[in-house]
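A single protein chain has been omitted; all remaining protein chains appear in their positions.
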Amino acid sequence: MKRRVLYMVFLSVLTVFAVSGPGFAEVLNIAIPQDPDSFDPVKTIAAATAEVAFNIYEGLVKATPAGGVEGALASSWTVNEAGTVYTFQLREAVFHDGTPVTPADVVSALNRARDPGVAVRAGELSMIKDVRAVERGVEIELAEPNGAFLYALAEVYASIYPAHASDLARRPIGTGPYYLEEWTPNQRLGLRRFDRHWSGETPYFEQANFLIIPDENSMVLNLKAGRVNVIPRLEASVLHQVENDPGITVLSFPMNVVQVFSINNARPPFDDLRVRRALALGVNREEILFGAAWGHGALLDSALSPSMAGFYNDQLREVNPYNPELAKELLKEAGQENLSFTLTLPANYPLHVQAGELVAQQWKALGLDVELQIVEWGTWLDRVYTQRDYDVSVIGLAGRLDPHAILVRYTTGNSRNFFNFSNERYDELIEEGLRAYGDERRSIYLEAQEILAKELPGVFVMDPPQLVAMAKGIQGFRNYPTYVVDVAGLYR
Amino acid sequence: MRQYLAQKTAGFLLTAVLVSIVTFFVVQILPGDPALLMLGTEATPEAYARLRQELNLDRPALERYLRWFWNFLQGEWGRSWRYALPVRDLAAQSFPLSLVLASLAVGVSLLAAVPAGILMAARPKSWPARFLSALTQVGMGLPQFWTGLLLIQVFAVKLGLLPAGGNASWAGFILPVLTLALPRTAVLSRFMRVGMSDALRQDYIRTAHAKGLSRPVVFFKHALRNGSLAVLTVAGLQFAQLLAGTIVVEQVFGLPGVGQLLLAGTLQRDLPLVQTVVMIVVLLILLFDLAFDLLLGLLDPRIRYE
Partner (left out) sequence: MNARKLGLLLIGFILALTILGWFYTPYDPNATFVLEKFTPPGRDHLFGTDHFGRDVLSRILAGGRISLLIGISAVALGSAAGISLGVAAGFRGGLWDEALMRLSTALQAFPSILLALLLAAVWEPGVQAVLWAVAIGNIPSFLRLTRSQVLSIKKRPYVEAARALGARDRRIMLRHVIPNLADALWVQFSVSLAGAILVEASLSYLGVGVQPPVPSWGRMLREAQPYASLAPWVVLVPGFFIATAVIGFNLLGDGWIFRREDSVKGE
């Protein structure tokens, strides 16, 4: 009898340890296809970095799953009446190295982020005129009111790190819920829970590993074999392998990426709107969605994805319906029935190559002569993006939190406008959008989207699906309109 | 002997310099601008110009070559653009892994191929020999990514016996090594078989038989020694090719070897990384080759005076 009691005690102690004991660290393994580039927030460009860095760094504010911003290191902020001076109150927070976050750290990080001599995307913070430290906070002065400002502060490049940090590229020091413990390139990024996070909350997983697995089939097999728990971005082509697996949950979200057949608007005959319209009417987007993305994802009519909920124009579905007959007529009118052109595709994006293969067949059905030219990513960037030496191409443009950052690309003379698109009214609207707030700002962007749908810098196709595959039992995946994986929300 | 040594070493140095020049300029003339690749679809002209300056891309090519080669000799391999890490760290991590992979793959192949080859040579018409030769044919006929994925499917997913990838434990090496070893075993066992059957027909074997030596003694002592020469040469060659040639298997099993480094580096035009890694690979192979030659010269005096 005594023995039995002892045994029971022993068992219950064991259970307690199993549930909460320090010996049983909860580890999460996440599969991603490639390495981040650099963890220096002002140097990084790769989306793969933002995905991981989101868990390590925080800014004054951060993005919310709904697409807004909320306070992060800033507990609150006030704006002066002119809309030009923002005052942020800082929280009591410490960096991963144990030093407290001071106003001086914030000033130095933001000044570095807008220094064109250092920061790659300094231009995106060019609205800032001055950053000053004040008592337990910072004051940021803008040159003029700017509706995109707060969103810009939530981007990776506006992350806050200690002024004394020296090797951020390899040893990031932030305030996020996880810190980078180990990084073996091409293999693994080991993140560990930061127990002194300002929120006082403790994420469920003590350790989170991002495993680099370039092969999409191998990724799925690793998930099935239990070595991987989460695949945040599953290729649509392997979806069927996990869809009916009882041990795996699949979630689907819009990615906030705009896939577009870009047209070189400056090159005849594509300077003729009738020709561009004919191309648009000849595209059967449902077929492309079905063929290349397995029916997941959202069709697009203009340059914003439906995931930009507050600004998305949902009235454009009928602007360019699939209508090959009308397309042929327009081509005849323009005298281009036998148009022949090249469709340049970036080899490293299977989704875009597949969409290109399908659309080429659709355009051929109009009697056009389409030559596929598949180029390496480096060549694509050089030829299509920089020199703009192409007829038609296809690419996915990454989404941002703020519509301005997405739409400014289509303004006349913009360096990222590889469409060579130019429309006076559009340029005016984008200019005005920066100074407007609330409903006024919204209606400006609605009109801007309508112009893009009608004037066709390119044919907007779809927002590809973000497919998340997780081992059953893992919960709490939060989707954001930006390219991130929020580890802190996950639990088992 | 001294002259022989000098000649070989001079040849080695000359080739090394030649290869460094070729590598540098081939990598340099690749279209696709590294700065542009780093910036992607968000590039602006200002950011681009600054990055080019930072990467020293605005200097003349000859100056960059000389500077790079000098630094390489001194062991200053610079920082990778793609990974923002010193090339030395990246190399220190990936080369040991690739060496292990290559040695294990060739070792396993040899262990399997020698007995298989002997069997096929000794009893070519027997059923096991026929089965083995059919198996080697199939082993050589399948693309590696296919066998690799198939092995994961069977041993990691279905049976749950082995890890699906990574090198966290020694067990993680089993499947990649198997994938690499399968076609190589097939090749080696064929060489073993041909070498053995050739040796068995030589005059001295007949003499040995005539002298009344027992069949096993003749077989294992004389024929095997001769037969395995070709096999060892081929195995050495396979090892050299595997050093940087396991890209496919690294991709399938998520292993951070030299192949992945080179692939990522080339696609991103990470010039410091690619140049240095290629140089190290070529130097290793040349050294391997030089050592092999010197050894031969030592063993066989005739070669020295040829």
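A and B label the chains in the order they appear, each numbered from 1.
The definition used in the following text is that a contact is a pair of C-beta atoms (placed from the backbone, for glycine too) under 8 Å apart; a residue touches a chain by one contact, two chains touch by 3 or more.
These figures come from a predicted structure and were not determined experimentally.
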Omitted-chain contact residue, chosen from A:Arg132, A:Arg196, A:His240 or A:Arg317: A:His240
Residue among B:Glu54, B:Asp89 or B:Asp289 touching the omitted chain: B:Asp289
Contact set of subunit A toward the excluded chain (per top definition): 216-217, 235, 237-238, 240-241, 287, 290-291, 347-348, 353-354, 357-358, 360-361, 372-376, 378-379
Subunit B, residues in touch with the chain not shown (by the definition above): 7-8, 11-12, 14-15, 18-19, 26-27, 29-32, 137-138, 140-146, 149, 190, 194, 197, 201, 237, 240-241, 243-245, 247-248, 251, 259, 262-263, 266-267, 269, 278, 281-282, 284-286, 289
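We take it that only the chains that are shown with their structure count from here on.
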Interchain centroid distance [CA atoms averaged], subunit A/subunit B, Å: 39
Touching residues on subunit A, where the partner in the complex is subunit B: 34-35, 37-40, 43, 45-46, 116-117, 120-123, 169-170, 184-188, 211-215, 217-218, 221-222, 224-227, 348, 376-379, 381-382, 385-386, 395, 397-398, 415-416
Subunit A-touching residues of subunit B, taken from the complex the two chains share: 30-33, 36-47, 50-51, 82-85, 90, 93-94, 145, 148-149, 152-153, 156-157, 160, 163-167, 250-257, 260-261, 264, 267-269
